[in-house]
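Got a structure for you, questions after.
Missing here is one protein chain; the remaining ones are kept as they sit in the complex.
Right after this comes chain A.
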Amino acid sequence: MSAAGTVGAVAQVLLVAAGAPLLVGVMRQVRARLEGRAGAGVAQPWRDLRKLLRKEPIAPHGTGVLFRAAPLVLAGAALVAAGVVPLVTTASPLDGIADLFAVIALLALGTVFLALAGLDTATAFGGMGASREMVVLALVEPTILLSVFALSARVGSTNLGEIVTTTLHDPQLVVSPVSLLAAVALAIVTIAETGRIPVDNPSTHLELTMIHEAMVLEYAGPDLALVEWASAMRLTVLLGLFANLFAPWGIAGTSLLMLPVALLAFSAKVVVLGGALAAGEVFMAKLRMFRVPELLAGSFLMALLAVAASFFLAGP
């Protein structure tokens, strides 16, 4: 454990916590500009959160402790994940538990609690959203595990810090069929996990199509603020993880001097990825719910081929 690592871990948690709503703002702004609208500005998600936080906390009649606990668990899991994943530094003191499986389990824990909260309200929309979310999660999980397996086979460890460090020292690993296939699979899965467009539309409230929004329909006030903030953080962490697995340049190791550079590099990477995602969404329509398994089966196949290639193709 080093001082630089501790400072870096604290810095990345703070950066994700403060920057996640801004990332959502940037993505909405890119989308608005491409659609010919002026847009509400990059800081609008923060203004929304402030407005929601000032309202009185209110919960629907008949909901239990799960409904109240879910936003806290969701936000807590996202914060821990932000501290564990090597976003800014690879020398985080939490590196020992920075296992890809552990991180995915942390993020899934939040999703499961949100689904339970959706069921807890006993409204038709909550239950529908929860069951759909579980379908997507069940299809996403095997793909994530397989692509992680493909990436960790060449490193010999599922520790995120080690995977990123190895890629950093050996850049030609990035341009190989294994990375290529795993990148495609993980990109599809990241989109599905964060509820972006071909799988779920984050800005819809149409009952037939919404997944994430259906689960959080009953939340209001500070609870809703917490849920929105946590989903923004999930998006940031997953995009940052994706960027650092395949393009880790600029990440800080044990030196304190690299930290500002790493913070800037991380922000730039996430903003570029988010902007590209938002720009891609403009040209795409949401898939029908029954076509989503096709998309995820495709990503599963890519992940499986990545694993096969990592064992059978000769490494350079």
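The rule is simple: a residue touches a chain if its C-beta (ideal position, glycine included) is under 8 Å from a C-beta of that chain, and two chains touch if they have at least 3 such contacts; residues count from 1.
Going forward, contacts and distances are computed from a predicted model.
One chain of the complex is hidden; its UniProt record names it "Hydrogenase HycP", one of "C4-dicarboxylate ABC transporter permease", "Hydrogenase HycP", "Peptide/nickel transport system substrate-binding protein" or "Carbamoyl phosphate synthase large chain". Residue A:Leu301 is the one among A:Ala40, A:Leu287 or A:Leu301 that touches the chain missing from this view. Interface note for the absent chain: among A:Ala117, A:Val148, A:Val164 or A:Ala309, the touching residue is A:Ala309. For the chain missing from the display, the contacting residue among A:Ala9, A:Ile163 or A:Leu181 is A:Leu181, taking the whole complex into account.
Counting the whole complex, the residues of chain A in touch with the unshown chain are 172, 175-177, 180-181, 293-294, 297-298, 300-302, 304-305, 308-309, 312-316.
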